[in-house]
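Removed: one protein chain of the complex. Kept in place: all other protein chains.
After this line comes subunit A, so read on.
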Amino acid sequence: MNDQTRIDQDRAERTEKLQGMGCKRKRVEDIRFTQGKGSYVDDLKLPGMLFGDFVRSPHAHARIKSIDTSRAKALPGVIAVLTAADLKPLGLHYMPTLAGDVQAVLAEEKVLFQNQEVAFVIAVDRYIASDATELVDVEYEALPCIVDPFKSMLPDAPILREDIQDKMTGAHGPRKHPNHIFEWMIGDKEATDAVFANADVTIKEMLVDHRTHPSPLETCQSVASFDKVKGELTLWGTFQAPHVIRTVVSLISGLPEHKIHVIAPDIGGGFGNKVGAYAGYVCSVVGSIVLGVPVKWVEDRMENLSTTSFARDYHMTTELAATKEGKILAMRVHVLADHGAFDACADPSKWPAGFMNICTGSYDIPVAHLAVDGVYTNKASGGVAYRCSFRVTEAVFAIERAVELLAHKLGMDAAELRIKNFIKAEQFPYQSALGWEYDSGDYHTAMKKAMDTIGYKELREEQARKREAFTRGETRELMGIGISFFTEIVGAGPAKNCDILGIAMFDSAEIRIHPTGSVIARMGTKSQGQGHETTYAQIIATEIGIPADDIMIEEGNTDTAPYGLGTYGSRSTPVAGAATAVAARKIKAKAQMIAAHMLEVHEGDLEWDVDRFRVKGLPEKFKTMKEIAWAAYNSPPPNMEPGLEAVNYYEPPNMTYPFGAYFCVMDIDVDTGVAKTRRFYALDDCGTRINPMIIEGQVHGGLTEAFACAMGQEIRYDEQGNVMGASFMDFFLPTAVETPHWETDHTVTPSPHHPIGAKGVGESPHVGGVPCFSNAVNDAYAFLGAGHIQMPHDAWRLWKVGEKLNLHQ
């Protein structure tokens, strides 16, 4: 073994010991999760704690004639029953939403959706609270309701929001009708219309991304504990954004922010459901402030599915114009957005339709125009980003279905059409027609790798044979090949256009190196299962050369963590991950000065070597980070303050734009409508990969939720506004049995503006997966002239397609 080999080997060993970026480090949080030792809100038991439960409306739209709480209050064990009349004097019967609207905490004069909160019973245990809800007598006068968003703005539509009836200017401009929320437009309408007027080929289709729900395994819940003597409130809750919750609680309660302690303990999944503020949080806080003892509120499954935060419900009239050779010239989209009874979408404040304007996708489309109308209906409010950045699943669904429809009309192969229109690698950074600057991408390379791996040509040949066999009556199965080439937009976001209630969407990391060389890092984000405790430590390990196992990551306590905007929209890695790297680099810079002092050389004479600074040309003269940490507290250089810590609040210069190429092969039993996914291949490019195992896990999870949404998951209402199937009996949450096998792959195109080049991945598989499944189903029936088939693609709906096409004997 020569010297260089020995040096390389030594370096490799030290690198491996760090468990830094790029390695498949096992998730440290799983030690407690797999043993049932996680600590969730509902695990919290405080002395004297009371329990709250809601009286909910059976009607979708009704006037409240009277509420009589006397029978409930008479039940032994009931401590209090809150109604809007109790909250109104405190100004708390309505709360502000993230979208600039207000939302009823407890219904005052009207109920606007089924299961809306009407009264909050507080009792000594959960069972008595639940019993007492049946003893609150509410007299309703039923009113005509609106379930179909296309009927919201009819001249004779019943007015839903009487509280804002006269306010014809909303948070996002003028309102055209009392049931109208906003109209939001972007792009060049005139130029777009002109292209459409003269185009060789156009397609136009109403693409519905139906209403569903994120449905995390742990429902929403909170425990509020108000200390009357200190005037301090501690609030434990399922919060994806604990600091924002603290600010909101301060604003609506009038308590100073430093006297509010918000703690998000372990969270059992969020997927966007736990970003907003809910009536249950407010009622537990009010209950505790009034009664001076802790009050717990825990949502049950049916409450979760039917009240807190639906997703989607976007009705997208989507048009493409192209040359007959298949070059896309323009895109035009109008969205009718059903926001339910209150506009409680969790978007950055200036973006009432989220980032829907990423809908030009991965294609170089010269001009485009997008208009979105938001309307009220008698349904639960929400409109959250369900495992995606804001409205990005909707946007990608629109473009990825539209290119398939265009390919079909042109008689072109859908993959070929995409390749023809891709933004080219040399065009990045790319300015999209609807206002985004895509940071980096290499779509052609990713698509080629995906097509070669899946054997695209052979699959199309097999499909042609199967179609012939089907036509001859030899098989009752249809084969569909689904493609999706998505571009996401994540990591909100730059202060110039992203804020939540006026707070810029930065995020933060505070890193402290202890004298013995171990580390605690506190973050402004909050993991709900993403594995932050594992991956942030890997970034720090690589940046400053301390083993990940010696680094503890802490999140969720607003007293100790630096202010951050939380975890959703795949922003943790793009924003807080960047803050982590920048803070670590500040520490490293100080460490270099200390090392120079220790080694009695100039800083510039040192070079970094995995976990140490060494003197250039003298590899045996070095100081490890561990030694430097000790020196930072023991003998720092003269005039340098002791200690080794740093904080960074990172404001990203741009979003990041992960992308990927997905392929799905599906076989559909025409007689039952049952669709079986034979293969699903997902190639993701999320830039620099921090932990390949966690990425793979994220892709598996996101694809599973995409599979669910496309193939059957929905929140449906009947004509009376009754919410249908809001339990796990009906709501499609796939088990391991139904879930397809996932094949994962990747390319790496780092983000040029991110300190470590990472882009975020947690939501890509969902965003790319939904249209891929839907395209597979649509592709299966396309040759029979089916036209666009709406989601969800559950068995009975596909059977109906077969009926319409006369495929059944």
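What we mean here is this: a residue touches a chain if its C-beta (ideal position, glycine included) is under 8 Å from a C-beta of that chain, and two chains touch if they have at least 3 such contacts; residues count from 1.
In this text, contacts and distances are computed from a predicted model.
S.K.: Unshown chain, UniProt name, "Ferritin-like domain-containing protein", "Simple sugar transport system ATP-binding protein", "Carbon monoxide dehydrogenase medium subunit" or "Phosphoribosylformylglycinamidine synthase subunit PurL"?
M.R.: Choosing among "Ferritin-like domain-containing protein", "Simple sugar transport system ATP-binding protein", "Carbon monoxide dehydrogenase medium subunit" or "Phosphoribosylformylglycinamidine synthase subunit PurL", the correct UniProt name is "Carbon monoxide dehydrogenase medium subunit".
S.K.: Tell me which residue among A:Arg14, A:Arg63, A:Arg301 or A:Arg460 touches the hidden chain in the full complex.
M.R.: Missing-chain contact among the listed residues: A:Arg301.
S.K.: Which residue from A:Asp68, A:Asp730 or A:Asp745 sits in contact with the chain not drawn here?
M.R.: A:Asp730
S.K.: Which subunit A residues touch the hidden chain?
M.R.: 53, 126-127, 130-131, 134, 300-302, 671-674, 712, 716, 724-725, 727, 729-730, 732-735, 737-738, 794-796, 799-800, 808
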